[in-house]
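Right, I'll just put the structure down here and ask away after.
Missing here: one protein chain of the complex. Every other protein chain is in place.
Showing chain A:
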Amino acid sequence: MATVRLSFSPAPVHVRTARLVGVAVARRAGVREDLLDEVRLAIGEACTRAVALHRQYGLTDPVLVEMSDSGRYAVRVVDRAPIEASIGLHALDADQLANESLNEDDLTTGVGFALLAGFVDDLQVRPVDDGIGTEVRMVWPLNR
C-alpha cells in the first residue's frame, strides 16, 4: 500500500514538484539525511525519463509516482510508453559521451540512466503488471 501517491501531467514543470514530494516523504519516513540528495536526483531522473517518453509518444496520460515506507523507502515511477522504448537503456562511457555524432537527447538518456544506476543500489526497470508501460522501482533503507 502506497503511503503517498502522486500523478502529474507529463510536463517538465511538474518534475520539480515530484522531487520535492519524494524527498519530503523520504525524510519523514526516516531515510538518512546524507542520502536525501541522491533520493532527490534519482526521483527527478526517473520522472524526467517518464515525461520524455510520454512526450515522445504523444501521450497525455499522467505519470504516476508511488512512495511507500513499510520497512524501507520504495518509490515507483510509472510511465505508459510502449515497453520497447525502455530497451537499450545503458550508461555511456567517456568516448561515447564526447562523440560528435551523439545527439543531446540520446546523451541525456544515457547520462540519466548512469545517474539512476549510480545512485540507487536497489534499482529495477521492468514492465508494469497492468497494461502498457514501464516502472522504475527504487528502494532505500530506513534509518530507524
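Convention: a residue touches a chain if its C-beta (ideal position, glycine included) is under 8 Å from a C-beta of that chain, and two chains touch if they have at least 3 such contacts; residues count from 1.
To be clear about the criterion, contacts and distances are computed from a predicted model.
Peer 1: One chain of this complex is not shown here; going by its UniProt record, which of these names is it: "Histidine kinase/HSP90-like ATPase domain-containing protein", "ABC transporter", "4Fe-4S binding domain protein" or "Anti-sigma factor antagonist"?
Peer 2: For the chain not displayed, UniProt's protein name is "Anti-sigma factor antagonist".
Peer 1: Looking at A:L6, A:V25, A:V39 or A:L115, which makes contact with the chain not pictured?
Peer 2: A:L115
Peer 1: Looking at A:V4, A:V21, A:L92 or A:V128, which residue reaches the missing chain?
Peer 2: A:L92
Peer 1: Touching residues of chain A against the unshown chain: what are they?
Peer 2: Within chain A, the residues touching the omitted chain are 12-13, 15-16, 19, 37, 40-41, 44-45, 48, 51-52, 91-94, 97-98, 100, 104-105, 107-109, 111-112, 114-115, 118-119.
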